[in-house]
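One structure is given below, represented as structure tokens, and several questions about it will come after.
Apart from one protein chain that is not included, each protein chain of the complex appears where it belongs.
Entry: chain A
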């Protein structure tokens, strides 16, 4: 079992002398992690190759095309849940390092001797079953006879009861005992495995693991810290971790922020450097770069609280603005163009009025960064901008990935701003869609879960054919549905959108119910089982556990099976 928690010695110093292949899953956390790793490699003159892989099949092709050129491969947020040795069949000299926040990890990877290394944050303990419970020590020798023996045993058991145990004596007490033991062991193994893989959840973000590596190497600076913060914020806003864990992590980041941003000497040269501050961030998307009105209408939290799609809700929203004392004319201007007095008092006013209108969770602790007078971004802005760039519908996945990677470096402020513009469009498209869903009552509750389809040919469909945005829409829609349907809290939500009309495929995404505090989901298991039962043409290619692709015509069948399955459970 090779689990690395001394990241510096066992991971970084081993790979940094060679050409390294870095395979990255296109989401924000992975991108940030990749950027941190790139910075470290640059400082050490380590040659590397970065390839974007969005699915298991892509991982395989990327690996097979590049594998004979390298000795170390780093997988960021991909492949931890796949049987890597079986899938990639790496040659003896290749070492694979996995930095993955998805849990549970495939046990074959964890217990692999020598070739696959799991990189964990220092001090993190992996909750895995014992080796002896999963792998038989003399498995190799008996593997061939295993299946047969098992069947034989169960047959015999049946016969035992009929013939009164004549055969038992003939077989011999010892071998019977051994087989019985084996049978029990197997049953226990299955039970353990089931428990182990029952829920999918996320552990420490990959960017945090790598940031701490940079810190150990004493190469940390504000830029890397900012990347780690962005990765952490993604975990909260994309519901990969619960709030409690986020707060714990925030407290761990705080000393780093303070250490790197001491403001003792305010010299002229210090103005143009990056500064990170702790802020109480509002749950208003991009409001610093948008208008207050648009932001209120399009942010998930406020839109669902006010139910802005209804006439009454909209009136309520206007009332809220009036209560705050913000003139509508000002609200419909860009935030930066608002009068100074409004802009300065906005925070205190919104805090005062929010409680009156039932917006109790309006703010959460976060960080914001600023470079001189150039630009000021909160971590959530950065996240939205990067997400929008990753899933830019006008570009191919790889191109968009590289664009987003560029935007992560602060020298490219224009790209970040372009990302923000795309994010606004995306956010507005999501809101319009949610409104349509609610207005036309397209959300169906089957009992165990709630589901909806994005119809073919709807405008802005191109946004929803990518996993991150689809999940975002699903979360938004879930909140919206809950806001009008109080009992709905306990239902997980499943959403499907067409991907490729010619091939007739669609993407299915699941988000766990709102009351599930720990953000664990059991979709993977349910989805695979339902697909198996209906023999639907589905490919579980994505590393994200709750997203997969399937044939459109199998969809109805699949949902029926899923309903049946969940009802039984």
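Some points to look at:
The definition used in the following text is that contacts are C-beta pairs under 8 Å (C-beta built on N, C-alpha and C of every residue); 3 or more make two chains touch, one makes a residue touch a chain; residues count from 1.
To be clear about the criterion, contacts and distances are computed from a predicted model.
Not every chain of the complex appears here, and the one that does not is recorded in UniProt as "DNA replication complex GINS protein PSF1", selected from "LSM complex subunit LSm2", "Sugar phosphate exchanger 3", "DNA replication complex GINS protein PSF1" or "Ribosome biogenesis protein ERB1". Of the candidate positions A:49, A:277 or A:458, contact with the hidden chain is made by A:49. When the missing chain is restored to the complex, the residue among A:108, A:351, A:398 or A:541 that touches it is A:398. Interface with the hidden chain, as seen from chain A, comprises residues 19, 38, 41-42, 45-52, 65-66, 68-69, 396, 398-399, 401-402, 405-406, 411.
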